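Every protein chain but one is kept in place in this view of the complex.
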Amino acid sequence: MSDREHFLSGGPNNHPACHRTAKSQVDPQSVENFRRKLKYFFMSPCQKYRARGRKPWKMMLQILKIVIITFQLVSFGLSNEMMVTFKEENIIAFKHLFLKNYQDRNQDYALYTRHEVHDHILYIINRYLQLQNLTVDNHAFERIDDVFTPLSICQDLYRHANVLPANETFDIDPHVETGTSSFVIITQLYNLIKCLKVCFAVFVPAELHYQLIVLFDCVVICSCLLSLILCTRSVYNGMLLQFVSLIWPVCWSERMEFINGWYILIIISDTLTIVGSALKICIQSKELTSYDVCSILLGTATMLVWIGVMHYLRFFQKYYILILTLQAALPNVIRFSFCAVMIFLSYCFCGWIVLGPHHENFRSFNMVANCLFSMINGDEIYSTFTKIRDKNDLVWMFSRMYIYTFVPLFTFMILSLFIALITDTYETIKHYQKHGAPLSELQAFIAECKDPPKSGKNIVDEESSTFWCLCAPCVNCT
Amino acid sequence: MSDREHFLSGGPNNHPACHRTAKSQVDPQSVENFRRKLKYFFMSPCQKYRARGRKPWKMMLQILKIVIITFQLVSFGLSNEMMVTFKEENIIAFKHLFLKNYQDRNQDYALYTRHEVHDHILYIINRYLQLQNLTVDNHAFERIDDVFTPLSICQDLYRHANVLPANETFDIDPHVETGTSSFVIITQLYNLIKCLKVCFAVFVPAELHYQLIVLFDCVVICSCLLSLILCTRSVYNGMLLQFVSLIWPVCWSERMEFINGWYILIIISDTLTIVGSALKICIQSKELTSYDVCSILLGTATMLVWIGVMHYLRFFQKYYILILTLQAALPNVIRFSFCAVMIFLSYCFCGWIVLGPHHENFRSFNMVANCLFSMINGDEIYSTFTKIRDKNDLVWMFSRMYIYTFVPLFTFMILSLFIALITDTYETIKHYQKHGAPLSELQAFIAECKDPPKSGKNIVDEESSTFWCLCAPCVNCT
Amino acid sequence: MSDREHFLSGGPNNHPACHRTAKSQVDPQSVENFRRKLKYFFMSPCQKYRARGRKPWKMMLQILKIVIITFQLVSFGLSNEMMVTFKEENIIAFKHLFLKNYQDRNQDYALYTRHEVHDHILYIINRYLQLQNLTVDNHAFERIDDVFTPLSICQDLYRHANVLPANETFDIDPHVETGTSSFVIITQLYNLIKCLKVCFAVFVPAELHYQLIVLFDCVVICSCLLSLILCTRSVYNGMLLQFVSLIWPVCWSERMEFINGWYILIIISDTLTIVGSALKICIQSKELTSYDVCSILLGTATMLVWIGVMHYLRFFQKYYILILTLQAALPNVIRFSFCAVMIFLSYCFCGWIVLGPHHENFRSFNMVANCLFSMINGDEIYSTFTKIRDKNDLVWMFSRMYIYTFVPLFTFMILSLFIALITDTYETIKHYQKHGAPLSELQAFIAECKDPPKSGKNIVDEESSTFWCLCAPCVNCT
Partner (left out) sequence: MSDREHFLSGGPNNHPACHRTAKSQVDPQSVENFRRKLKYFFMSPCQKYRARGRKPWKMMLQILKIVIITFQLVSFGLSNEMMVTFKEENIIAFKHLFLKNYQDRNQDYALYTRHEVHDHILYIINRYLQLQNLTVDNHAFERIDDVFTPLSICQDLYRHANVLPANETFDIDPHVETGTSSFVIITQLYNLIKCLKVCFAVFVPAELHYQLIVLFDCVVICSCLLSLILCTRSVYNGMLLQFVSLIWPVCWSERMEFINGWYILIIISDTLTIVGSALKICIQSKELTSYDVCSILLGTATMLVWIGVMHYLRFFQKYYILILTLQAALPNVIRFSFCAVMIFLSYCFCGWIVLGPHHENFRSFNMVANCLFSMINGDEIYSTFTKIRDKNDLVWMFSRMYIYTFVPLFTFMILSLFIALITDTYETIKHYQKHGAPLSELQAFIAECKDPPKSGKNIVDEESSTFWCLCAPCVNCT
């Protein structure tokens, strides 16, 4: 029994869930053509060049893209870095100029008596009025419609606070309101400085420089658009082929092989880059100010581009083993993590509720998670031991037990399990690379096509081929 | 020889310590019934539904419970968080208001001359008298029976201190007394501020809100009570079945299989939640103030609920492998830890006695343990190297040797052993999952029952079934 | 051929280096007796009790010893802890009392102008004279022979410093001298406070308490002496047996089996405890002040006692596997460490010389070693990156390369090798425990004695037995 017949009778079926019926009435020649088409589809760019002489445009575009996107990101980041430094130095200068007795010691600038609050506000007003004499004219007052804007005071105060010590009643609405009318007691005047309108006209460089940047952004958008189209076409072709191959009923997991996950990744990356770059142009032309959204889009896009380009490594087995192992281990890692995260969360809840009032690191749920996560990785352990405040015996005992059970459980046991899992997967992958992995049905079908890439049989008219692709479903299914 | 006969003649006996005699006089039909009963007992909720149509109430209750307990905890924690922040900001404000020249720099507020002590106390009294003028009326004096309470001073002093420098005699009783009469020299006035009665009327919100919270606590108590009853019933049933199965003498380790450890865990969790919630209601109605006990009870309970719910994962082998491996490795881990803890303690004692007087981290035994534990996990190592104070050569040399032997011994060798142990267990578990674990005698006995869950044979009258269960010991043993 | 004959003809010889000749002329009965004697020698305390009814005095003594030594250590440590706290609080108080404008901020108390130095010294003198008025009479002046001791000033100055800026010559002798005559410029007046004689009369408690402590120390000395004698006797017996067994020439490694390493450890520990306790008595009676030597002796002794007691675990295989694996892995670990330490030292030298002038952590060779060692364990890495001072490009580049090669080399590669090594040893040990380790010749010889411990054949007159032991060499060798 030949390989093909074996296949058609449902031979090396790795997915017992796939129910199929033998379809022996298919024309052998068209099967052969389809097989060759499939083989071509799964070829590497090099092999495609040898088989049909098709230049690896897509690969070259990706490599070009990684260069220009990284360049865009670097220039964006550098201009950004300078901006932030300038802004920070100015805020420090403002604090020193306007806040009385301000000292640079990572402290909140706290005031607590009525007299002091008045005194400090007067000081600020005085300094503000003398600004021109104090500094060597780098700062100027903001003018709106030729009228100097006045100094405004921001205040945060509890929406409703009612303390009646007589009958020990204490009623505070935790919501904080920002107003402008009366003075506040328990607030940080330090916020005042934030209200001083720092009139930085961001991303307004010289005209030519600005135009060059926009031009470059457009180049980025175009190249991403091209890459987006090419990858979408590849995915579309894959789906068409998958549709055709329905004449042999294939199961869900095999159908997934037609859709290259890497292309999906590149498509996402391209979309993000296009949106991000468009946003960047808008920001630079002062139409939008959503800088953070833009940087998240561009940053994520660049990360995906860098990761995406690694899929060309799959033609160098030894380089690709890291990726392969990570891919193969991922499902198990996620299953493991599911349990580990449950235990982690249960510790978080318990630590938050018990240690929260007594320990700085356990104040909010988010901080508990951060602290425990750091402890798993061997950071902040000693601080966590020592930061507990009151030597309340019960809580203190609890905190010791808490840490002494949590850390070994996670660093010794769960981390060791991860190592066991990855080591296991690595050995499986290495065994596959040496002795061959079990072929999926699809791979077995393609493997029957023994023509070398250069045989010339792949050189068909691109147009007709595409046409055939499109018609195939109708032709074959009827 | 059939499986059953094989079993009855004591076949696949994994516990050679179990001595038994063949009991061939048992009625085959009752054995068959008992086997079906056992099989049903060890079924998953899904299978039970299919077999007898019993809805998985217990599972649904657990899932409901995890939601409401977590909700209770979160609301408790959030109100708590707000309270602590408020209290802390007020204490800072008080320090600034009452302590002369106080500065916010993580320092103890130390005074050392007689004049200064008097001066600072006068300052506090003055500020206290002017309180109404100083602040914008958020604070008020405490009144008991319409009489303003006076300012009181707390002091800690050595119970008995007698220094006679003339003959170099120095006799101090290390016990510290808290009194109210005379002034102290070597104390921290900073404690004064703690004596200012901070009249926070905690856990007193608006009436309706309060009633809703109590109502919710009652819901929590009820659901836990229900869960407690259901789980106790399951454990009780398990013990009955175990009692029945005494007709085949089973050894200790097999009997344990009847008692589901997870139910025990849920029972503990439920008990803690009920007590904790009751305590919470008492605290909220101002009858009790043992906040810490309450939070420990609720926190531990929530942790156990989260961990407890994981036992439903045991029907998804791949998810359960983490739990399985941890369970299987636990005995060995504990045995290992026994030795490791001995070595750890010996290092602790040695470090405490030798480095205690020269090194901040080794001052008390507890701190030594914390420091060494942190070092095992890669924290505080550099600080431990540098914090040694006097460059006493002998002690300095000792400290280097101490650290350079301790850290590699624990991080390189003992930690590696843990990894070796867990990896080994993981491989065993994986092997069992692939090729099947050796069946315990009990499992072998149950496995003979080949009816599919849906066969309908399990649909018996619940009442009579329970009755049978109860009578079984008498019926069969006679 | 029986086992014994097999042995006598040099059968299961694991050490091919051992050259021996068959000695078939030995009397079989005496061989049998000797074998039984050997078997008894290697028995566990339990088995010895069963075999000859000998109570496990030695084991009980060790357990008693661990309790009393730990108790001694704890009481020593606690009194110590209190002392150090008292001393430290006094030094802080003294600094605040005598140093002008002193502030508690982990800073060196630096003065730099001539006027300030004079001013501060005057301040100290003034405060010293007014001491009685300043404080509430806890401090008194030191009197020697009824004469108040004067205030003395300590100074550290360079032995010889000659700066001639005219011709850019600068000649400083790095040795620092401590004198009493003239004033210093570049020094830290902060040292002054250390010169104030803090007349603490340490370890002088009430008379009764003192006598109880000395009594307890004597008990410790006695019990250690007893343990020392018993262990020395065991080692002596082992050496006698080894001497006797010379009739079968055994090689060096087998001879070592007669000498129990654990006993050697206990002997060392006992000797240290005896010397340390004697020293402690001397210190308490004010004859000696070498506190540090005493604490090192007692600390090390306690550590060894705790580790030493673990050898009784060897009769519980599963508990002992940690110790066994560590023992088996030790030779390879040391060989590995040899290479690793060479690479480590080469990095130390390189880092010290290149980064020393630019980086705080690389100032001295010792600090480099500490820093690199911490980095291997995942501590102080970020600080090491950021602490570099001048942005000298060449050195900066070097420092990046240095850290980026060092950390992966050690944490990723060498640490992984350790894990590989320990895992490997663990598997070997487990294999031995399951399938039996290859017997050494000695063990094979003993294994032939098939009498159960209770057979009664071991019950011989102790006296004659010892006598036989002593005579054996003469009797058998002639």
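Note that the chains take the letters A, B and C in the order they are written out, and that residue 1 is the start of every chain.
The definition used in the following text is that a contact is a pair of C-beta atoms (placed from the backbone, for glycine too) under 8 Å apart; a residue touches a chain by one contact, two chains touch by 3 or more.
From a predicted model like this one, the values you see are computed outputs, not experimental measurements.
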Could you tell which one of C:I91, C:V235 or C:V354 touches the chain left off the display? C:V354
Which residue of A:I321, A:M342 or A:C449 touches the chain not shown here: A:I321
Hey, which of A:L212, A:I296 or A:A437 is the one touching the hidden chain? A:I296
Using the touch definition from the top, which of A:L64, A:M82 or A:M397 touches the missing chain? A:M82
Name, in rising order, the residues on subunit C that touch the hidden chain in the full complex. 105, 107-108, 110, 112-115, 161, 163-166, 168-172, 174, 183-186, 332, 335-336, 338-340, 342-343, 345-347, 349-354, 356-357, 363-365, 375, 378-382, 385-386, 392, 394-395, 398, 400, 404, 407-408, 411-414, 416-417, 419-421, 423-424
Tell me where the left-out chain touches subunit A, residue by residue. 70, 73-74, 76-77, 80-86, 89-90, 92-93, 96-97, 104-105, 133-136, 138-143, 199-201, 204-206, 291-293, 295-296, 298-300, 302-307, 309-310, 313, 318-323, 325-326, 329, 333, 337, 361, 366-367, 370-371, 373-374, 377-380, 383, 415, 418-419, 421-423, 426-427, 430
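Here, only the chains that are shown with their structure count from here on.
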Most distant chain from subunit C by Cα centroid: A
Central chain, going by Cα centroids? B
So subunit A residues touching two or more other chains come to 378-379
